[in-house]
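Heads up, one of the protein chains got dropped from this complex, but the rest are sitting where they should.
Up next is subunit A:
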Amino acid sequence: MSHSFSDDRPSTHTPVGLIAVAWALVGVPLVYGLYNTIKAASALFGG
């Protein structure tokens, strides 16, 4: 995604891999938590 700046500082580029790794680092634990909670909640429906 490109963004607008009006200053003259040298520009940078955020590697897509870095963004993917950052999201994975927080996403994997979140999926672990969601999986365990859904497993617990399934008892409500007789699972």
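Simple rule for what comes next: a contact is a pair of C-beta atoms (placed from the backbone, for glycine too) under 8 Å apart; a residue touches a chain by one contact, two chains touch by 3 or more; residues count from 1.
By our rule, contacts and distances are computed from a predicted model.
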Among "ABC-2 type transport system ATP-binding protein", "Electron transfer flavoprotein subunit alpha/FixB family protein", "Nitrate/nitrite transporter NarK" or "Cytochrome bc complex cytochrome b subunit", the UniProt name of the subunit that does not appear here: "Nitrate/nitrite transporter NarK"
Subunit A residues that touch the omitted chain in the full complex: 1-7, 9-14, 18-19, 22-23, 25-26, 29-30, 32-34, 36-38, 40-45
